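A single protein chain has been removed from this complex, and every other one stays in its place.
Entry: subunit A
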Amino acid sequence: MKFNTLTLSQAVEKLKAKAISHAELYHDIYEAIAEKNGELNIYLSIDDDALKKAQKLLDTPLAGIPIAVKDNFLTSGLPVTAATKLLEGYVPHYESTVTKKLKEAGGVVLGKTNMDAWAHGASTETSDFGTTKNPRNTKYSPGGSSGGSAASVAANLCVAAIGTETAGSIRQPASWCGVVGLKPTYGRVSRYGVIAMASSTDSPGPIGKTVEDCAMIFNHIAGKDPFDGTTVPKPVPDYTNNLKKGVKGMKMGICYMDHPKITGTDVAHAIEKAGKVFEELGAHVDIVPMSRVLQPGKVFIPDYAIGVYTVVQRSEVSSNLARYDGIRYGNDRSIFSHEAQNRIMLGTFTLTKGYADRYYVHAQQVRTLYRKNYSNLFTTYDLLLSTPSPGYALPIGASSGDPLFGELQDILVEPSSLAGITGISIPCWIDAKTNLTLGLNIMADQWQEEKVLQAAYAFEQATDWNPWVKS
């Protein structure tokens, strides 16, 4: 057995029991990277001293396990590019709160993973350093923007990974790569030291082999951060505590089954079967009908979220990327890739005097309707079920030429991202012909990650879709 296939909980346990050594674990991971990274293009940089750091950390909660981190987190002394040529050569002098907390808990940043440049995209194809390939089938995209992180987990090139999600960027690549991705409530995990994309929705979170692995990482990165005023001072529970409590008596609502992107597809079939699994486990599962206008007891059509997200994201991007003025980071604005230039300009337009009310304010009003819709639905349901992606991974190259590729891919998660609620993607289907996977998106109201993890764990244990759980 190769040790790189161990889950986080297994690796920590074996290291602590001295059943394996750090050298053995890191040897197998570095070997797998040497073998596969050339083809898959997952890591943009690797810390060659990771093993040395890990060996000092046995007595910590994470015991020195190697973690792959999306390349939009600042890690002191390691280059950070956000997969852009503009930031090439930049080595930060401070550390993101997430990686600082991980290091304090005994995690080691093994390397930085590829992503869509500035996190603009849903395929890693906008990366200035080439696309990442899906380890399950290299003709296909891993999804994005956290595609490198999801692929690193799927290919066993790390033990666990960190990503960020603005609208689907953790859950969609997790779904396409057949791994687990938790998108926390907005404000639960600090954005300090993360290269800002859309500040009102950016949510860092774990991508792991199992639900338990994600809960273990999440335990260490959640919480109030004095350096990020949008983090909320709520106590952080031990997210592994409730994992085994099951779903008996929980009320769940399945969304978007009557959406034209879903009806009659493998996705609909997979979600329906997932609903049955939960019913067998003792949950009460309803299908929630969709409506074109906001109505109690119905899920508001997700299609308007494309427009809302486009305006909010472009506007916040134009503001956030204004800091790359050609002085502080060396390279001037001509080096922005086409995609980033496009978004900056459109955001500049939607914030322009005379147009801001018509576009930006109007979009934020529609955003309120989505929030109201969730508040209403969560008075009835503990959890909502859906999918992060309307289908399987798309072939490499599918994103080219469509200015709204990501937005259209993420249509089914955008409402939840705009409302800031939490959700997890877990594998719930494998296509035998292509080896590609579908994800089940389990969502709960703000701050209810425990419930999401509890249900996801129950599903994972009751089914065979996750290869790391049964091994």
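Methods note: a residue touches a chain if its C-beta (ideal position, glycine included) is under 8 Å from a C-beta of that chain, and two chains touch if they have at least 3 such contacts; residues count from 1.
To be clear about the criterion, contacts and distances are computed from a predicted model.
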Handout entry: Chain not displayed: protein name in its UniProt record ("Aspartyl/glutamyl-tRNA(Asn/Gln) amidotransferase subunit C", "Protocatechuate 3,4-dioxygenase, beta subunit", "Na+/H+ antiporter subunit A" or "Quinol:cytochrome C oxidoreductase")
Key = "Aspartyl/glutamyl-tRNA(Asn/Gln) amidotransferase subunit C"
Handout entry: From A:Pro237, A:Pro260 or A:Gly330, residue that would touch the chain that is not displayed
Key = A:Gly330
Problem - Residue, one of A:Tyr186, A:Phe218 or A:Phe278, that touches the chain absent here - result: A:Tyr186
Practice task
Have a look at A:Ala196, A:Ile287, A:Leu369 or A:Ala398 and name the one touching the chain we're not showing.
Solution key: A:Leu369
Exercise for the section: Would you mind spotting which of A:Thr348, A:Asn376 or A:Thr434 touches the chain that isn't drawn? Expected result: A:Thr348
Exercise for the section: Quickly run down the residues of subunit A that touch the omitted chain. Expected result: 89-91, 93-94, 186-187, 200, 226-227, 229-230, 232, 293, 303-304, 306-308, 310-311, 318, 325, 327-330, 333-334, 336, 338, 341-342, 344-346, 348-350, 352, 359, 361-369, 371, 403-404, 407, 418-420, 446
